[in-house]
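With one protein chain withheld, the remaining protein chains of the complex are depicted in position.
Letters are used for the chains, namely A, B and C, taken in the order the chains are written, and counting of residues starts over at 1 for each.
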Amino acid sequence: MNTTSEYIIRLACANRPGIVAAVATALFEGGFNILDSQQFDDTVSDRFFVRIHFEQTRADADIDINALMAPVAARFDMQYSVHDCRKLRRVLLMVSKFDHCLADLLYRWRTGELAMEVVGIVSNHPRDTYAQLNLGDIPFHHLPVDKAAPNGKAEQEARVWDIVQSSGAELVVLARYMQILSDDLSAKLSGRCINIHHSFLPGFKGARPYHQAYERGVKLIGATAHYVTADLDEGPIIEQDVERISHRDTPEQLVRRGRDIERRVLASAVRYHLEGRVLLNGHKTVVFPE
Amino acid sequence: MNTTSEYIIRLACANRPGIVAAVATALFEGGFNILDSQQFDDTVSDRFFVRIHFEQTRADADIDINALMAPVAARFDMQYSVHDCRKLRRVLLMVSKFDHCLADLLYRWRTGELAMEVVGIVSNHPRDTYAQLNLGDIPFHHLPVDKAAPNGKAEQEARVWDIVQSSGAELVVLARYMQILSDDLSAKLSGRCINIHHSFLPGFKGARPYHQAYERGVKLIGATAHYVTADLDEGPIIEQDVERISHRDTPEQLVRRGRDIERRVLASAVRYHLEGRVLLNGHKTVVFPE
Amino acid sequence: MNTTSEYIIRLACANRPGIVAAVATALFEGGFNILDSQQFDDTVSDRFFVRIHFEQTRADADIDINALMAPVAARFDMQYSVHDCRKLRRVLLMVSKFDHCLADLLYRWRTGELAMEVVGIVSNHPRDTYAQLNLGDIPFHHLPVDKAAPNGKAEQEARVWDIVQSSGAELVVLARYMQILSDDLSAKLSGRCINIHHSFLPGFKGARPYHQAYERGVKLIGATAHYVTADLDEGPIIEQDVERISHRDTPEQLVRRGRDIERRVLASAVRYHLEGRVLLNGHKTVVFPE
Partner (left out) sequence: MNTTSEYIIRLACANRPGIVAAVATALFEGGFNILDSQQFDDTVSDRFFVRIHFEQTRADADIDINALMAPVAARFDMQYSVHDCRKLRRVLLMVSKFDHCLADLLYRWRTGELAMEVVGIVSNHPRDTYAQLNLGDIPFHHLPVDKAAPNGKAEQEARVWDIVQSSGAELVVLARYMQILSDDLSAKLSGRCINIHHSFLPGFKGARPYHQAYERGVKLIGATAHYVTADLDEGPIIEQDVERISHRDTPEQLVRRGRDIERRVLASAVRYHLEGRVLLNGHKTVVFPE
């Protein structure tokens, strides 16, 4: 948790002259100092994206940033949001049998690398699946999908949604959660649900991507973190990475190698989201670098 | 050109005990010394692949390697081929408008990095397209495809095939040759025609892959060198590589970045082929490392 | 633990014709099947290195592999060792305050990725330093160095050596253990003690390498796993890797990024060692790939 009064503002609007000058001037006049500012002018869509990290310089002041920004936003027809860096984002983790991403996210959270509050873990497997991990006192929800029941999936998702709402989760991370979310739940979590897919998308969509990669004989395998949308494996990509493999790698070895790629790609994507570095640009993302 | 008597033998057969012992013993008894030996046991297909680089140790001898190997090959029902390293492989280069791969292959050939004899360059564009390059006295064949003629493509390919045969080309390299080979010509060149595709296959098959990559918003782009088959962009992959991109990259910048990836991936694949490192394993490849 | 009778033999000798034939024939005649064989002919030192992974094919037999190999070894003046894959290697982990490498090794051990038996953890910090980790029932030894005592370091190392001997540890892993081993202990553990150094050696030897990297303004940082020798940071390198950084990275961010590199480099080096892939070649290593 950050103890100084730091904020991150993210904004998007149609590009035209004067935006940077107007925003920077408003912040300066409100007594703020810009620590970092990044922008992207998408010349194809003509959209303009800005992320500004700034701090309050007048200790006594209690400036209403939204009041400060409102006239600028109105003038340029901006969408914007302000985040107070002292407030940890509330995150719900969802997982199935494979726990390497879960283990990694929890480790990074405990070392302070991921500035978040873990408000719960949801799994379709029971808690003792993760007996080797230290889950501490994080609320654990065992929510199996009853495939025999006619509405088994819908009922399970209703309970997931209840937990999202009751826990105040701002972000849901599918850390190798092997159930496909319905269109309805995907829509409700739009822009705030990150999935890790175990292939370098758009190659090898769908099930068993390492086996697909083995069959195709590719020389690199990868993983992709993306926002979940109703369109499976087609959501906006946040981060990807690959590793070199060889003809000697069996599908089982690809699965093992893939665990390393998956956990670091997902951790990066979650960190970028938590730090407000990811802005949606249609079905793509703008990711302002660290 | 190598002046010592060095050879490369490549063989494939069903796996069973004793293969390595039999081949190594035959070579030893024939007066040869093994410089490098690599093998791969594909436990899925149960095929066994070997590449041995060896040298003659008795200067006066003139051993018939095929006679030496015949009984071993018969015993294990092996397919095998022997290459005399003193003989440069004959290579035909095919190119269209973009000449970065051609320029790179010619440079590496002149520095001795690619041990080959360039027996010709075929292009569907005229020679002065490459005025900036030093083509030396390599035979240049301008073979445009007459799209208006009913058999334009077939006639052009017949001329290509004539050149392959008359030049004795053992390998054809499609160095950004932007015409799709017919099934017939693909079949004739099976296992000895390498293409560079400007995407990380199997993602973004077909035309304009960098524009597809831009639209999808991937975070890495790549290139793939593969043997040409009748099934477009589905041939056995020899080499792939990728580079990181960002939301700032326009399609034009992806094209520019891609040139670097394409040229190094194609050059590696050609070198691996020339050095006998690539063995076909169904629709995949075994690539023994340098 | 492997349930079939598989073995790994590693051998080194001066290069001369017939080695591969002799070894392969001995194994074949003993009723063994070669699963994988890799060799390296160091043309500079004229040393020849072989690693063969093989299995017993006669279920009833109980062949003495050493008896089988003895005449071959004598003939070629070979050094060799045979490892029975059913026997897990015994490993002692040593750690200081930073536990990211320890956490990662334990995770990989529990998932079966690292085939070893963890016989103990030695730390110069007390056990509750690692309260967040699940150490299970692995013996934990808190061995602080008493810097005030005249022989503090020697006494602590004597206790470490006692633990190595009493636990039967075949490998000692310095998983960010921040004490320098004495020449004496380094010599005793020669070839079986792996350290992770948090720089891309030979750059930035010694203390605080990330701060050194920051000061120098390099554009990539890395980590190096090497065997410990009396010559600090000069031991034979087993594995290295790097990541791209930028001018925006503070020393603290380099430390954070470095944790990812360190843990994957160390885990790879330990796996290579456990699988008998690493052979010493003077002050360098031969690492036969997976």
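Following the convention adopted for this analysis, contacts are C-beta pairs under 8 Å (C-beta built on N, C-alpha and C of every residue); 3 or more make two chains touch, one makes a residue touch a chain.
For clarity, every value in this text was computed on a predicted model and none was experimentally measured.
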item: Per the touch definition above, residue among B:13, B:26, B:85 or B:103 touching the missing chain; value: B:103
item: Touch with the omitted chain, as defined above, among B:188, B:264 or B:283; value: B:264
item: Interface with the unshown chain - residue positions in subunit A; value: 16-21, 24-25, 27-28, 32-39, 41, 57, 244, 289
item: For subunit C, the residues touching the chain missing from this view; value: 40, 42-44, 200-204, 216-220, 222, 236-242, 246-248, 250, 281, 283-287, 289
item: For subunit B, the residues touching the chain missing from this view; value: 100, 103, 107, 110-111, 113, 132-134, 246, 248-249, 253, 256, 259-260, 264, 289-290
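The criterion applied here is as follows: only the chains that are shown with their structure count from here on.
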item: Same or different contact residues where subunit C meets its copy subunit B, judged by the half mark; value: same
item: Distance from subunit C to subunit B - Cα centre to Cα centre, in angstrom; value: 37
item: Separation of mean Cα positions, subunit B and subunit A [Å, integer]; value: 42
item: Residues of subunit A touching at least two other chains; value: 246, 248, 289
